[in-house]
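A single structure is presented below for examination.
Removed from the display is one protein chain of the complex; every other protein chain stays in position.
Chains here go by letter, A and B, matching the order in which they are written, and residues are numbered from 1 within each.
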Amino acid sequence: MNKYLFYPGCSMEGSARAYYESLKAIQPALTMELEEIEDWNCCGATEYLSINLIPAYSLIARNLALAAQQKNGTDTVMAPCSACYLNLEKADYYMAERPALGEKVNEALAAGGLHYEPGSVQIRHLVDVIINDIGLETVKSKVVRPLTGLRVAPYLGCMVPRPDFAKRWSDHEHPSELDDLMKALGAEVIDFPMKTSCCGGHMTQIGPETAYELIRRLVAAAEEQGADIMVTMCPMCQMNLDAYQGETNRHFGTNYHMPIVFFTQLMAVAFGIDPKQAGFGLELVSAKDALARIGLKAPEEQKPTPARKKPEGLPMPKPLPKKYASGQTVVEE
Amino acid sequence: MAPAETVLTQGAGLKKPEDLTLLHEVAEATAGVSHLEMCIQCGTCGGSCPSAADMDHTPRALFAMLRAGMREEVLRSNTPWICVSCYHCVVRCPQEVHIADVMYTLKSMAIKAKKYTDSKPPDFSQTFVGMVETFGRSFELGLATRFYLTHQPLRLPGMAGMGLGMLTKKRMNLTPNRIKNMDQLTAILEKAKTLELTS
Partner (left out) sequence: MSEQKPKIGVYVCHCGSNIAGMVDVENVRDWAQETLGKDGVVVSRDYKFMCSSLGQELIEKDIKELGLERVVVAACSPHLHEKTFRTASERAGLNPYLTELVSIREQVSWVHTDKDVATEKSKALVSGAVHRVAYNTELQPLKVPINPNTLVVGGGIAGIQAALEIANAGFHVYLVEREPSIGGHMAQFDKTFPTLDCSACILTPRMVEAGTHPNITLLTWSEVMSVSGYVGNFNVTIKKKARYVNEELCTGCGICVEKCPQKVIDDVYEAGLGYRKVIYTPFAQAVPKYPVLDRPNCTFFKNGKCKACEKFCPTNAIDFTQEDQYLNVEVGNIILATGYDLFDARRVTNYGYGRLPNVFTSLEFERMSNAAGPTGGEITLRDGKTKPETVGIIHCVGSRDKNFNNYCSSICCMQSLKFAHLVKERTGATVYEFYIDMRTPMKAYDEFYQRVLEEGTLFVRGKVAEVTNATHGPHEKGKLIIQVEDTLVGKQRRIPVDMVILSVGMEPRHDAKQVGQMFGISCSSDGWYIERHPKLDPVTTMTEGILIAGCASGPKDIPASVAQGAAAAARVLDKILQKEVELEPIRATVDEAKCSGCRICNNLCPFNAISFLDDLAVTRINPALCQGCGTCVAACPAGAISGTGFSNEQIFAQIEGLLMGV
């Protein structure tokens, strides 16, 4: 049993309810024990930092301090939300890198009877623990309804693989973790060139035109590459691409229809869990057609391997083997 | 202090000597070690930025302006407000400048000096922070309604469908969640507001 201190983050109870529900649905299969951090507070998203630095970091650090107190057979804090993950990680890192910041934050925490020593907990994202602790083999062994034929565009968004102070990800620009997780479910994964590009973040609120353009690029790229569905690991990305896709279409006079769901939702479905329980139906850009592709189609027959072709043109360099934090080397087929 | 240099810029008049240490001031107020003085003006940041087209200055240009002590122009720039914190520039910068965090610093400096030109972004942040300071959690519905009513009432009708969708699908709560130990959080934040980052 892998145990984690769980920091859900505000959106899990609201806009990202599908994420929470699907996570709960697959948790038993993944033998994951989640112990919620008692009385956690909002991480401040990207907003508090713009207003006032010390309160912003103190707000985040209260969670770290609570987690450190609650350590109970584990010192790993798992956060499924990208912004939360980044804020927690950044606070932990900067408090150590700039001792002056650490001191000030602790001075503030002391006013609430708390203290946090940077480095006393590990902060990790859900995808990271699934890949590196639970392992793709376990995931594969739980698949009863492979997603054969479903063309998935893996979309990580920006804040998890970057800045990645703790070097937990295989790459900043084209990490392969989410791709490999989707492949383990049997999906056909497209090499999505914008997998870590920005969804617009809070610009949907304060500068919608900037955001619409970023959303359009992502949705257009996924469609151009022939994806049936995008999967994400970030509530903000899901919200922006799902809830604002309509507005984006209106703005540009386009007609995109690109459903985007959480990766946990596809895991749940592949594990044989009922789509409704996996949070399907909560998305505004319906994933019905994408679901139909796996629901209706019988698993495809094994295609015969094509005869080896004579090399044509100039040879390509071999891809650089990527390494997961756990030391596993990712094999490209 | 360097001999009082005079930099003549259009409309801005003579630079005050304290402006010549602007770069240092920003570096000091930034979380972590900013490496701002190490910028080689290569433009990787401006090239990486997904929303550069909407910025009045690229991040690189902004850093050159910091060096030149152009306080007024920097604090009035919309660049920090357009930054979406995607960290593309941060991981690519050849000099390890904490660009995204410098943007946060510039935003808070602009708020303090009341220099921002568009009040939407700081108000959105302030509204969000207000929710967090009241409940300890964010409250999407409250945030959306309050913010849209003041700033973008015209956008509301177009968005009604989406908002309704979010509500009927229970992706927005009608009432805020609140943490238990709000007193503790308030005490921490009140204390924090009296502190400033210097080394």
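We take it that a contact is a pair of C-beta atoms (placed from the backbone, for glycine too) under 8 Å apart; a residue touches a chain by one contact, two chains touch by 3 or more.
Computed from a predicted structure; not experimentally measured.
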item: For subunit B, the residues touching the chain missing from this view; value: 40-49, 52-53, 57-58, 60-61, 88-89, 91-92, 94-96
item: Touching residues on subunit A - with respect to the absent chain; value: 171-174, 191, 193-194, 197, 217, 220-221, 224, 311-320
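In the analysis below, only the chains that are shown with their structure count from here on.
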item: Subunit A and subunit B: spacing of chain centres that average the CA atoms, whole Å; value: 24
item: List of subunit A residues in touch with subunit B within their complex; value: 10-11, 13-17, 39-42, 44-55, 57-59, 62, 90, 93-94, 97-98, 100-101, 104-105, 107-114, 158-159, 162-164, 172-173, 196-198, 200-203, 205-210, 213-214, 243-244, 246-247, 250, 281-282, 284
item: Residues of subunit B defined as touching subunit A within the complex; value: 29, 31-33, 50-51, 53-54, 80-82, 84-88, 90-91, 100-101, 104-105, 107-108, 111, 120-122, 124-126, 128-129, 132, 136-138, 140, 144, 147, 155, 158-159, 161-162, 165-166, 169-173, 177, 179-181, 184-185, 187-193, 195-199
